[in-house]
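Missing here is one protein chain; the remaining ones are kept as they sit in the complex.
Chain IDs A and B follow the sequence of writing; residue 1 opens each chain.
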Amino acid sequence: MSEETKKNKDALLSVRDLEVVYTSSGAVVHAVNGVSFEIEKGKSLGLVGETGAGKTTIAKTILGVLPDPPAKVLKGEIVFEGRDLLKLSEKEMREVRGKKISMIFQDPMTALNPLISVGDQIAEVVSLHENCSNKEAAQKAMQMLEMVGIPADRYEEFPHQFSGGMKQRVVIAIALACNPELLLADEPTTALDVTIQAQVMDMISELQKKLNTSMILITHDLGVVAESCDTVAVIYAGEIVEYADKEELFLNPQHPYTLGLFGSIPSLTDDVDRLKPIPGLPPNPEDLPEGCSFHPRCPHATEACKKGVVSYVEAAPGHFVLCNHCKDCKKA
Amino acid sequence: MSAAKNVKKQKKNESMMKLTMRRLFRNKTAMLGLTILVVLLLIAILGPLIAPYSDIEQDLMNCYGLPSLQHPFGTDELGRDILSRLIIGSRASLEIGLVSIAGSAVIGIIIGCLAGYFGGTVDNVIMRFMDIFQALPPMVLAIAVCAALGPGVNNCILALIISGVPGFVRMARASVLNIRGMEYLEAATAINCSTARIIAKHILPNALSPLIVQITMGVANSILSASSMSFVGLGVQPPNPEWGAMLSAGRNFIRNYPHMVIFPGVVIMITVLALNMLGDGLRDAMDPKLKD
Partner (left out) sequence: MANTLIEAKNLKKYFSTPRGMLHAVDDVSFKIEQGTTMGVVGESGCGKSTLGRTMIHLLESTDGKILFKDRDVTKVNKKELIKLREEMQIIFQDPFSSLNPRMSVRETVIEPLLLAKRYSKAEAGQKAEEIMSTVGLDERLWNAYPHELDGGRRQRIGIARAIALDPSFIVCDEPVSALDVSIQAQVLNLLQDLQEQKNLTYMFITHDLSVVRHISQNICVMYLGQLVETSPSKELFKAPLHPYTKALLSAVPSTDIRHKKQRILLQGELVSPVDPKPGCRFAARCNHACERCHEPQKLEEVSPGHFVSCCRVKELN
């Protein structure tokens, strides 16, 4: 996205031109290729994309937990509260991590230590980051449990005594225990059932509003995004192909990939005889196509798309599309 | 990710066996191991033809001889040529080592597969039975077998097979349990695969790889166990040579005449190393996930 249009003084986090690669046995995997976005205080951004699109890598880069090697940040900056996180030392980063930025992982089953009671796990985070006594930390942990809808008298219980949805609540309580400025939620409800997903998503949104936390929600489910994000970025092959406000994106999608995604999801209300899938497969990140990385699967691809650089166009104020044929697609 | 891209052109239609062989032959380490093993086997077969001296004839004038031109590996406490004894002894040692491990691996893996596949009572009965076997010290078990059937190489092998089985049963069972929950077994039932075919075609090939290395490692142990058997007079009967027995006999003289343990030790080490290199290569060659 062009620097001028996107620069925003109020942004809590702004990621600019981020590029991350993985090197494994000689091959270079281009996981993230020049991603820029920003997020304001109290807002939520949805990162939508398929497996291997680079969503989780972006989140891990922001949190500074990418395994290096094999991963390497080639360029870009991640400015959070005026500081570039990529330039911080590990010690400084440790103060940011958990306190200012925290993350919820996909699988609640493996995110908790089975040998420590859930209450103590929350209290541990609190006492690590806040200057307080053990007693105060325990008190705070109880408050957090109540906040995520678990009775405080279950403080002493162990993770195996909780169901999947309850464990995810505990994970969320841990993530929110220090009132972080930014919450990174990586597919927080994918492992849960529909009715439990609804409970958990509603709770996350509610707490996010209440605590005025910003959130980056990573998911493959457009439905989840539609219900809980303000802004949406669609990611394909490590690039943001479309970026807009939620209403704008859902009502007026422009990029052929976004349109393809909508065509692939069966509707809950309309009848269609056959879905219109996107032909082909996602590209191999070791060997990305030249030009627009979507062109081999795109119905509108022309010679121009196969070579040269594709740049962002603004379809509407704040609605950016990475496509040569933005206006064409709409007609098609 | 679209790994299919790696399959650029259509591959020849070759069976898993051929593919394994082709990969194995391209693996230099495995080939080195195989070469050493073939040489050792040749030596064992040609034994008396290539041995410079007799293996049992004593030369009491030349006891404890250090390596020299006449006796490249020196002589032992009775003046017998160590090189010749190693050459002739390779027959008994390799036979005991390879046959006993092959025997216990085959029996152990079959029983382990049955226990793991059927589970429940079958599993319980088999495993408790194996517990009893494992509770007996292998040496005591082997001595009991030899005592009942009489000493000799064949009975020694039998004893080693029996004491080796429980270990393989355990490992094969664990390996099968890992695969037991896989949906391709259910799919196989749904297309009318018989139980025998499911075990042979779907379970065994997938359960085998972790066991191969264990099999090759076992050879060294069984050569050494054979030596303790001969030590208590149940395995190879003196004065016939056997590597493990030579090693334990030389132990008494290790301070003054280290060559008496070094040479048998080195030979055993080379054998095990060769088997390991081959085993590692075989395991990799059998893994379809590794690229060509």
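FYI, a contact is a pair of C-beta atoms (placed from the backbone, for glycine too) under 8 Å apart; a residue touches a chain by one contact, two chains touch by 3 or more.
None of these values were measured; they are calculated from a predicted model.
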Hidden-chain contact residue, picked from the options B:Asn124, B:Thr189, B:Gln237 or B:Asn252: B:Thr189
Options B:Arg23, B:His71 or B:His202, residue touching the unrepresented chain: B:His202
Contact partner of the left-out chain, one of A:Gly76, A:Pro159, A:Pro180 or A:Pro282: A:Pro282
Residue among A:Leu45, A:Ile58, A:Leu222 or A:Leu322 that touches the chain left out of view: A:Leu222
Those residues of chain A which, in the complete complex, touch the missing chain: 50-51, 163-166, 193-199, 201-202, 220-224, 226-227, 246-247, 250-251, 260-269, 271-272, 274-279, 281-282
Touch list for chain B against the chain that is not drawn: 1-4, 6-14, 16, 181-184, 186-193, 197, 201-202, 205-206, 286, 288-289
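Keep this in mind: only the chains that are shown with their structure count from here on.
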For chain A paired with chain B, centre-to-centre distance based on mean C-alpha positions, whole Å: 53
